[in-house]
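Shown here: the complex without one of its protein chains, the others still in place.
And then subunit A:
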Amino acid sequence: MVKFSDDKINKVNEIIARYPEGKQKSALLPLLHLAQEEFGNWLDVPVMDYVAELLQITPIEVYEVATFYSMYNLKPVGKYMFEVCQTGPCMLRGSDDIIAYIGTKLGIKPGETTADGMFTLKTVECLGACGYAPMMQLGKHFREHLTKEKVDQLIEECRSKAAQNN
């Protein structure tokens, strides 16, 4: 069953209260973020339906939004998602090489996930870190000034974190 904990329900109510009375649909983007974090880092249909129910809107209103914004994952993704920026300013500082290097190292192409479900490689457009390029988003944070050595370290870091959690 897809259901938030009581704790999260309090959070949901607090978010809804930020918007004018009767305009609870405004809470849709924040609630989808919350749901994605809570239910496995992607938005399965039952999850979206649950959010619709919480906000008393129709499921289609949720699907429309979930498909529009690039941060909502509509398919399962790896435990660690490397979202590497490929736009002009990052390209000028070698993002093409970094993307190729990660691909070779993990044996996947952009858009793919490793067979063990550990890593997803995704190319993304400018993340607002152009001065610290090349860069990627990893979870909540940015990893900047990437080099091949740093990529190696990051992959190790993720693997050992995953091993600890198991």
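FYI, a contact is a pair of C-beta atoms (placed from the backbone, for glycine too) under 8 Å apart; a residue touches a chain by one contact, two chains touch by 3 or more; residues count from 1.
The rule is short, and it goes like this: contacts and distances are computed from a predicted model.
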The complex's invisible chain, by UniProt name, from "Ectoine/hydroxyectoine ABC transporter ATP-binding protein EhuA", "cytochrome-c oxidase", "Formate dehydrogenase subunit gamma" or "NADH-quinone oxidoreductase subunit F": "NADH-quinone oxidoreductase subunit F"
Absent-chain contact - pick from A:50, A:72 or A:119: A:72
Where the missing chain touches subunit A, by residue: 18, 20, 23, 25-30, 32-33, 55, 57, 61, 64-65, 68-72, 86-89, 91-93, 125-133, 137, 139-141
